[in-house]
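Here the complex is missing a single protein chain, while all its other protein chains stay put.
When the chains are written out, they are named A and B in that same order, and each has its own residue count from 1.
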Amino acid sequence: MTDSRSLASTLGRRAVLLGAGGAAATSLGAPFISRAQAADEIKIGLLLAKTGDIAAQTEYLANGSMLALEMRGNKLMGKPASLIWYDEPSPQGAQQNMQKLVQEAGVVAVLGGALSSSALAEQATALRLKVPFVIDNAAATDITGKNCNRYTFRLNTPVAVQADMFAPYLLEKGKKWYFLTAAYAFGQDIAKSFKEILAKEGGTVVGDDSVPLNTPDYSSFILKIRAAKPDIILGGVPAGDLSTFLKQWNEMGMRGKIPICEIAIGDTDIWSVGPTAATGLYTSLWWYDNAANTPAEKDFAARYLKKYGKPAADKAWMGWLTATSLFDAIDAGKSTEADAIIAGLEAWKGGSAENPYYYRKGDHQLLLKNLVVSVKPKITDQWDYFDVLASVPKNAADLEKVFGDPVANGCKMG
Amino acid sequence: MLDILLSQIVAGLVLGGLYVLIAIGLSIIFGLLGIVNFAHGGFFALGAYFAISLYQLAGWPAVILAPLLVGVVGMAAERLLIRQLYDKEPLVSLIVTFALALMIEALLRLAYGGIGQPFSAPFTGIYLWGPVLITKYRLFVFVLTVVVLLALWAFLQFTPFGRILRAGSRDPEMVGLLGIPLPRVLTATFGLGCAIAGIAGVLAAPLWTVTPAMSEGAIMPAFVVVTIGGLGSFAGAVIAGLLIGVVSALTIQFAPSAATTMMYVAMAVILLIRPRGLLGERWERFE
Partner (left out) sequence: MTRLARHPVTWVFVVLVGLTLLWQAMGAPVTLITEIAIYTLYGAGVNLLVGYTGLVPFGASVFFGCASYATAIAMLRFLDNEIAALVFAVAFSFLLAAVIALIILRRSGLYFSLLTLAFSQIAFEIAFKWTALTGGENGLQGVQRQWLRGDLAFHAFTVVTVSLGIWLLWRVAHAPFGRALQALRDNQLRMASLGYNVFALKFASFVLMGGVIGYAGGLLALLLRGAYADNLGWRHAGDALLMVVLGGVHQVLGPLFGAVAFTILQDRLSAITESWWLIFAPIIILFALLSPEGIVGVAQRLFGRVGWTLVRHSIPARPAIIPPLAGGAIDADPEQPILSVRGLSKQFGTLVTADNIALEVYPFRLHSLIGPNGAGKTTFFNMLSGILAPNAGSITFEERDITRMPMHRRARLGIGRSFQILSVFPNLTVFENIRIAVQARTRSRDFFVDAHGDAGQALRVWSILQAVGLEARGHEQCANLPHGAKRLLEIAITLAIDAKILLLDEPLAGLAEADRQVVGALIRKLADTHAVLLIEHDIDRVLALSDRISVLHQGRLIADGKPEEVAANPEVIAAYLGTGERNVAGIAAAAPVGDEAAELLRVEGLSVGYGGSTVLEGLDLLVREGQAVALLGRNGVGKTTLLRALTGTLRPREGRVVFAGQETTRMASYQINRAGMSLVPEGRRLFPNLSVVENLRIAARPGGISIEQAFELFPRLRTRQRAKAENLSGGERQMVAIARALMVPSRLILLDEPFEGLAPAIVQEVMAALVRLRGRVAMVIVEHHAEAVLPFADHACVLVNGQVAYAGSAATLAADPALQARLLGVGQAEAA
C-alpha cells in the first residue's frame, strides 16, 4: 500500500497549505481578517477540485504548484507569497469560489481548472472579475477557441491538436481503426478529430462505440472489438474508465494483441491500472524520466520525489509549469496588476531551444511539443511505465502550424 | 451475428450476477429492517478496498476475510446508527443512509486517496466454447456468484436464522414476541447484507476500477434491480439482476451509448406494468 496516502500525510499536506497563509482566510466569517492582515502578502488562488474522481489528479496539480512557489522561497517580487486553495466541487461552486478568491481573499491571479466544465465556467468569471487565470488541466477546445478571453491562459493541448500530432504514429500501425470513445464531450471530441484524419488518409472505421461514462463492464465491448479485428483501438474514455477497460482487456487475454491508443492520458491513470494490465500508446505532455527534460524540470522532479516520496506525474509538472509561468510573469513585470501579469505571461518563454514552450498571443494557448509514449512491454518498477517514443512535431517551428490559427479556431479576443 | 449475441448474453449474465450479489443484500436488509440503504454501495467499495489491503498484507488467501470484515463494519454501523432508524419515518432513513454513503466515500478517500488502486485477477486466460467466449476469472466469478446465491438460498430456507429472517420480513414485532432477540437478529442481518455486498466488491475489484467513487457504479444498478425484482424478493432480485445484465450487454451491442439509460427505462416500464416489480408481493408494512 505504498502508493496510498496515509492519514498523517494527508493532514501534513493540509498543514503545509494552511501554514502558507490560507488558514485565516478559510474559517467562518474570515474575509475581514484576511483582507486586513495580508496587505503586504501576495496571494495567488488555486482553484482545483478537492472531491470527486478528479481529486486524484488535482492532488498532483496542487502539489506541483505549491512546489513551484516553494522553489522560489515562497516569495514573489521579494514579498512573502502564498497559495490559497479553494475547491471546485461543480461549475456552480467553482464560479462562487473564484469570486470568493478574488473578492474575499484578494488574490491577484488564479491557477487551476481541472475539469473542462468547471474551467469553462471559471473562465467566464475570470473575464468578469478581470483576473488573470491560468488553466492547467482542462483540455476542452473551446477554452482557447470560441470561449477564449484576454484573462485566460491554458497549458493543456486541445484534443484536436493532440490528434493531429498523434495520428502519423497511429497510421503506421494500420488503417483499420476501432473507435471506443466516451459518450460525452471529451470522447465525442476525440472521435470527431480522429475520424476526420482517418477519412483523409483513406482508412476505415471498423467499429465505433460510444461508451456511457462509468461503464462497469467492458466485456461486451471487448467481444465486439475482438470480432472486428481492427489494427488499432482508438480510445477516448476518461481515466477511471480506461483503467477498467484495460483491466478487463488484460483479463480477457487481449493485452498486446491489438494496440490501444489514446490521447491525454495521465501518468496516474496508467499507474492505477497496475503493471499486469497496463498497455497502450499515448500522448503525454511530460514524462519525469525523459532525458530531454530541462535542468529546471529535472530539479523539480528531484525535489518532488524527495518531498512526496513518489515521482512527479505529468499532472504535477502541469501544476508546476503553470505556477512557474505565472510567478515568472509577476516577477518580470514587478506588478500584481492584471494587465502587467497578462503582458508578462504573453512574453513568457520556457523550455529549451529544442523544446520551447510559450503562450501565444492570439489565443493564450501554450504551445509545446507533445510526447508519444508507450507502456513498457514488461514493467518492473512501480512507477516507470513508459518509453518515450518521440516528441512531436519534430521541428519547433511547426508548432504554430500544428496548433492552428487562433482566429480559425474561433478565438476572438476583445 | 448469433455468435456474438451468445457471447454478449454470457457476458451479461456474469455482470448480472454481480448486480444480483449487490442487490440481494440491499433486498434482505430492506425486507427485514425496512430500510432503503443508500450506503450499500459504500459497503461494496469497502469489500474491494479491504481485498486489496489484505492481499498486500498477506496474499490471496487473506482476501477471503474481506467480506467478513465488511460484515463486521456493517454490524457496527447497525448498532451505532441504523438502529436509530427503525422507529423513524422512511424519509429519515433515506437521508441518514445517504449521508452515510457519502461519509464512507470520504473516509475511503482519506485513507486510500482518490487515485484508482491497481489490482488484477489472480489468474487470466479465456475459454472458448464454440462461439462463446468467457475468461477464466469471469467464469470463476459467475460460479462463485451462483454458489453464494445457492448457499444464501439454502441458508434462508433451511436454517433457523433464515426462518427468522423470512418471518421477520413480514412481521418483525411478532418475531420478538416469540422470544427471539430481535435486535441481535437485525444486527446480524445488516451485517449479512453488507458482507454479501463485500463479496461482490471483492469479486469486482480485479474487474472494475477501485476508487472511492466505485460505490456509485454499484448503488444505482442495485436500486434498479431491487425495484424491478420487487422490494424484498429474493427470486425477484436474481431474475432482475440477470435481466439487467443481459439487457445492458445487448444494448452495448446495438446502441452502446444508451447502455446505462436503458436500465432506468426498463425500471420505469416494468413498474408501470407491475407496480410492485416482477415478483413483489403486497406487504402491508410498505404500502
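By definition in this document, a residue touches a chain if its C-beta (ideal position, glycine included) is under 8 Å from a C-beta of that chain, and two chains touch if they have at least 3 such contacts.
Remember, it's a predicted structure, so these values are computed and weren't measured experimentally.
Asks: Touched by the hidden chain, which of the shown chains?
Replies: Answer for the hidden chain's contacts among shown chains: A, B.
Asks: From the listed residues A:Tyr151, A:Phe166, A:Tyr184 or A:Phe386, report the one that touches the chain absent from this view.
Replies: A:Tyr184
Asks: Using the definition of touch stated at the top, determine which of A:Met71, A:Leu171 or A:Leu213 touches the missing chain.
Replies: With A:Met71, A:Leu171 or A:Leu213 as choices, the missing chain is touched by A:Leu213.
Asks: Based on the whole complex, identify which of A:Val110, A:Ala140 or A:Ile263 touches the chain you can't see.
Replies: Considering all chains, including the one not shown, the answer is A:Ala140.
Asks: Touching residues of subunit B against the unshown chain: what are they?
Replies: For subunit B, the residues touching the absent chain are 36, 81, 84-85, 88, 90-92, 94-96, 98-100, 102-103, 105-107, 109-110, 160, 163-164, 166-167, 169-171, 173-183, 216, 219-220, 223-224, 227, 231, 257, 260-261, 264-265, 267-268, 271-272, 275-276, 286-287.
Asks: What residues on subunit A make contact with the chain left out of this view?
Replies: The list for subunit A reads 14, 18, 23, 25-29, 31-32, 35, 50-51, 55, 86-87, 89-93, 95-97, 99-100, 103-104, 115-117, 120-121, 123-124, 140, 142, 147, 183-186, 188, 210, 212-213.
Please note the rule applied: only the chains that are shown with their structure count from here on.
Asks: Can you give the whole-Å distance between the Cα centres of subunit A and subunit B?
Replies: Taking the mean C-alpha position of each chain, the two centres sit 36 Å apart.
Asks: Help me check something: in the complex, which residues belonging to subunit A touch subunit B?
Replies: 1, 3-7, 10, 51-57, 59, 183, 209-217, 219-221, 223-224, 226-227, 239-241, 243-244, 247-248, 250-253, 268-269, 271-277
Asks: Once bound in the complex, which stretches of subunit B touch subunit A?
Replies: Per the touch definition, subunit B meets subunit A at residues 3-4, 7-8, 11-12, 14-15, 18, 52-53, 56, 106, 109-121, 124-126, 133, 135, 137-138, 204, 206-209, 211, 213, 216-218, 221, 248-249, 252-253, 256-261.
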